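Here's the structure, in structure tokens; my notes come after.
Shown here: the complex without one of its protein chains, the others still in place.
What follows is chain A.
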Amino acid sequence: MTVVIGFEGSANKIGIGIIRDGEVLSNPRRTYITPPGQGFMPSDTARHHRAVILTVLKEALEQAGLKPADIDCVAYTKGPGMGAPLVTVALVARTVSQLWGKPLLGVNHCIGHIEMGRLITKANNPTVLYVSGGNTQVIAYSERRYRIFGETIDIAVGNCLDRFARVIKISNDPSPGYNIEQMAKKGSQYVELPYTVKGMDVSFSGILSYIEEAAHKMLSSGQCTAEDLCFSLQETVFSMLVEITERAMAHCGSQEVLIVGGVGCNLRLQEMMGVMCKERGAKLFATDERFCIDNGAMIAQAGWEMFRSGQVTELEDSWITQRYRTDEVQVTWRD
């Protein structure tokens, strides 16, 4: 049996999870929630993580019913993400790894999402749509790399949604994306927005500027409601994501789609992707908010695969990095 503890804190969530051979033993998490209209800044987010990380670690061990001696490897997020929060989490991971005499393992955050999605859904070799506040990528596995077939050329889809939520002062609790999803259900009028698919890639910054301006004009003049704008934004950006995912599937001859990342728990996105999959005779795999949204178990799971294939990270190589592409990682645990 191999037990891995995973530390995640690359954005506004801090999570610590423990995995024993594919079984999630514990996975506590805290979210740094800012007031409506405000995003989360790196230093404030790091301060939040700093304040709760040791409590979360204690919870993770207690809920799993394990002692430090039962753990085989300490995995943490090496990147990508915001520098200050990443350092905070890495410091604790490095320290306990030495205190407990267990090997350390730096994990790519994106790989964590993919491996957790594969574990939970049992998808074998899916085309992966990874959508969150910081990343938007269509990924397929080939020759020991998760290769990026398409991605955003500017901001992430979740960042576009979050920043729109800030403009019209939607609550960030539990997350801006969740609240947009609920409001979109009450939208009835479709407001046409730019549709920006560029080959295999997508762009969201122009859509954001456009809807920011439209929001000010149309809401004050009563031409549409905030709910209509939420609905229109979701329909537009999700259509774009479904389009590039379908193109990647056609290219790879793939019959499976896996949606991961925080935006991946949006049921409207899952529904639209489901329609596309049905038309192609493909299967859709998705997870709920426990595993879609950043969490510690996903780092533990990717760490478990890496550790079992013989990888460890020496302390002097355990620096964090804000930029770390999915395709930089040699996938030593798959054929």
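The rule we apply is simple: contacts are C-beta pairs under 8 Å (C-beta built on N, C-alpha and C of every residue); 3 or more make two chains touch, one makes a residue touch a chain; residues count from 1.
Everything that follows uses one rule, which is that contacts and distances are computed from a predicted model.
Colleague: For the chain not present in this complex, what protein name does its UniProt entry give, out of "L antigen family member 3", "AP complex subunit sigma", "Mitotic spindle assembly checkpoint protein MAD2A" or "Actin-related protein Arp4p"?
Modeller: Result for the unshown chain: "L antigen family member 3".
Colleague: Looking at A:Val96, A:Ala123 or A:Val191, which makes contact with the chain not pictured?
Modeller: Residue touching the absent chain, from the options given: A:Val96.
Colleague: Tell me which stretches of chain A touch the chain missing from the display.
Modeller: 50, 53-54, 57-58, 68-69, 83, 87-88, 90-92, 94-96, 98-101, 315-320
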